[in-house]
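With one protein chain removed, the remaining protein chains of the complex are shown where they sit.
This part shows chain A:
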Amino acid sequence: MSNHPNDPSRSGTLSILTSPNTHSYLPPEIWGQIFRSLSPRDLISVADSCPEWSELLASEKKHALLELVLPLLNVSKSDILTCRTVSRGAKKMVDSLLQVFAEEQETFQFAHEESIRQRNFISKIHEINESYDFRIGRIQRGRSTFQFLSRVGEHLSRNNNPFLTRSIMILLDVDGDEYTAMEKTLTLFGHHVWSLTATIISDDDYIENPVLIPTKKFARLLSLVPNLKSLNLSSDNSELIEALLPEELPELKHLVRLGFMNWLSGSIESVPLAFLRRYGQQLIELGDTCNDSLLQLDQLNVQVLNELLPNLKKLRLRRTFDSALPKLAKVNWRLEELTLKCFYEWKIEDIFNIIGNFSYTLIQLQLNDDIPFPRHVPVGILDIPGYPCKELAKLQVLRLDTEFADIERCSWFWNSVGTMCDHMREIHFDKDYHITEPRDIEVNAAKQIFVKLPNLERILYWQNNPDGRSLSVHERTDYVTDVTRLSFWELLLQKFRAPART
């Protein structure tokens, strides 16, 4: 370390490393162990800091580089898995990557991954993740928990994590051998699981000979996954469910994400509400994509919602009727990310009152599906209470259905966007694959939007195709000449446009 420059501008880490009081007392292998706990970037920085460290950490640096580079490579699932068998460091590196990427997929996806290389890598992780989908065990015998236990689980110690993505998918209504195998598997390895998706699937036998869905057994299984961070509960509209009390559910200290899919009002009170009452206080993210929204329940009034979910930062809501919308406009949550989809019987003021309620905290906003086409045509829009809403001072990313790109048709939205979203950096439009708009329509819309939003940097059009997702990007810099040419007149026009109501 003697040749290391003693430069006061260097980081604190380097100062410690170069300190004669630290480096000379520890043998190299101990330093190696210490540095292995650093993030790949930090480890590379340390290795690059001087020739001695570079030599000592040569192998660790290569593992760290591989961890950073692998998501950019176009390699197959089996190639990724082969890298796990190269060395302990490589295994640790690949497993860490798989877990981080899999966990990211659990969080809300406001902006899709732009790098096609990373998108390819994520698709490989999805393939690996599917290996732990034990829901289809009933159909494919080879994928059952029973098979997993006999082929993998029984050969590993409890310390080994057999779930590479730390994510598993199970059925709620399993019974007999499969339940016993699931219970045994989770008893051995449940502490490695971070994400659990549990589904109720009724089959034809059940219709003729209905079975009560055993939610109390599920509560027992949950006690075997104490490190769970994400829980998704999905139903296929089954109404025959054993009632569950919040106090019957185990403590899950790390649970911060809860999602409900496809529940009907008949069963929503029996299971999802119990989960909300048990874990609501610790939740950061809530995904309510039920057929009938939880928010419609009469017992969940504004005061109860405030008390139940005091720490909620991210909300994804799909399908909700007008009875639930005023609640969202009044709750005192400090939401940073909000997705609103497919409302029924909604009015313009519902949207603006809801957005306005989170105007001080909202960073990302997504408006999808039927929202751009209000049933009540906004006549005399300036007289609508709450329109436009307060300035969204922190909003950086807006994601919209491509129908919003029709500026004239959605003038009710775009006329107000300049005052609402002045600081916004990015707009993402989602197109269905059957929509084939000519490029010049995109360009014209982009041109108008850049004028309305002077701080906007990029507009991204995403299209879902049968073989993947395609992207076209419009950068402000590409439009700088056009915008400059137009901006004088547009700015002049904007000055005379109706001012925002307060």
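The definition used in the following text is that a residue touches a chain if its C-beta (ideal position, glycine included) is under 8 Å from a C-beta of that chain, and two chains touch if they have at least 3 such contacts; residues count from 1.
What we mean here is this: contacts and distances are computed from a predicted model.
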### Query
The complex has one chain missing from view, so what does its UniProt entry call it, picking from "ATP synthase subunit delta', mitochondrial", "E3 ubiquitin ligase complex SCF subunit", "S-phase kinase-associated protein 1" or "SKP1-like protein"?
"S-phase kinase-associated protein 1"
### Query
Where the complex has a chain not shown, which of A:Ile34, A:Val75, A:Val100 or A:Leu245 is the residue touching it?
A:Val75
### Query
Thinking of the whole complex, not just what is shown, which of A:Ser59, A:Gln105, A:Asn306 or A:Ser359 touches the missing chain?
A:Ser59
## Note on the structure
Across the whole complex, the chain not displayed is touched by chain A residues 41, 45, 48, 59, 61-63, 65-66, 68-69, 72-79, 81-91, 114-117, 119-120, 128, 130-131, 142-143, 148, 151-152, 155-156, 160, 162, 164, 467, 470-473, 477
